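With one protein chain withheld, the remaining protein chains of the complex are depicted in position.
Moving on, here comes subunit A:
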Amino acid sequence: MTAIVSISDVSKTYASGFTALKNISLDIHKGEIFALLGPNGAGKTTLINIICGIVRASTGHISADGHDIIDDYRKARFKIGLVPQELTTDAFETVWATVTLSRGLFGRGQNPAHIEKILKDLSLWEKKDSKIMTLSGGMKRRVMIAKALSHEPTILFLDEPSAGVDVELRRDMWEMVRSLRANGVTIILTTHYIEEAEEMADRVGVINKGEIILVEEKQALMRKLGKKEITLELAQPISAIPDSLAHHKLELSGNGHELTYSYDTQGERTGITTLLQDLAQTGIRFRDLNTKQSSLEDIFVDLVRERS
C-alpha cells in the first residue's frame, strides 16, 4: 500500500513541559479512511495540528503525498484539507465569502462553479448569502467542511466531525465521506463516536497518552480482539449455576432467567457444542438464544484500560 501521509518518530513537548506525543510513527494509506481513536487529551488533535502546520513538532518528520511538511510545506499543505474540532468561523461573513477565502488561501484561483457544487452537495446553497452567525450548529459544521473542500484536497482531516451534530446530519456526513473516498480522497478522522469509526473506517489507530498503541484493519481488529457472547434465556429460573457447568464460566443474571457464555471467536474450539450438551444433560432448557459480538467501543475501552 502507498503511504500518502508518513509520520516518523514525531514527538511534541510543549513549553510547559507537557509531552503530548511520544515517538509517533504511522503511515496512512492512499485512498483509505483511517480512524484515530483515543480518549480526551490522548494527542489526536495535536498530531493532526502538527501535520497541518498549526503546531510545530519537537522531533520527527512528516510527509504528505511525498512532500516534507516543513521543507516543502507549500506542496504538502496544498494537498491537505482540515475540518477542525471547534466551530471557528467568521461569524459576520457570508457562507460564500468565507468559502471563497479558503479556496484562495490554499492557492486556487476563483472557481464559482466548484464552490457552488460543494455548497449544493452540503445542502448549503440556499444559505450562501447568509451570515454564518445566523446558521445552526449543524450548518456551521457543514460550512467548515465546505471550507476544507474548497481547494480540492486529496487528504482530508476530520477532527471530531460529528461533535454536536444531530443523527441525520451525521448520516449525511458519512455518506459524503464515502463519496469523497470514492473520488480518491484519503480521509483521516478522529472521533469519540466509536460507531462512526465502526461504520466508516478501513483501519483504526488507537492513541493513548501520546502513544500509538495499536494500528489495525478494522475488520481484523474486531476479529482478533472481538469477543462473542451467547445469552440463553432459560425456560425455568435457576438459583445458582450447577457444579456440573462450573467449568464453562457462565454468568447468571436476569433473576436466574439468563445464562451468558463468552468465547473467543479466534479460538480453535469455542466450546459451544459442549456447553449445549452439558445443559441438556443437566436438564436445563432454554426458550431463546441471542449472540452478541464486541463492538469497536468495547475493544477500545479494553485496550485503553489495559495500557493504563
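Keep in mind that, in the parts below, contacts are C-beta pairs under 8 Å (C-beta built on N, C-alpha and C of every residue); 3 or more make two chains touch, one makes a residue touch a chain; residues count from 1.
In this section, contacts and distances are computed from a predicted model.
Peer 1: Between "ABC transporter permease", "Urea carboxylase", "3-isopropylmalate dehydratase large subunit" or "Spore gernimation protein", which matches the UniProt record of the unshown chain?
Peer 2: Hidden chain identified via UniProt as "ABC transporter permease".
Peer 1: Given the contact definition stated above, which residue among A:G41, A:G104 or A:G137 touches the chain not shown here?
Peer 2: Spelled out, the listed residue whose C-beta touches the missing chain is A:G104.
Peer 1: One chain is left out of this view; which of A:L21, A:L37, A:I62 or A:L82 touches it in the full complex?
Peer 2: Of the listed residues, the one touching the omitted chain is A:L82.
Peer 1: For review purposes, identify every residue of subunit A that touches the missing chain, sorted by number.
Peer 2: Interface residues of subunit A facing the absent chain: 14-15, 49, 52-56, 73-78, 80, 82, 84, 86, 88-93, 97, 100-109, 147.
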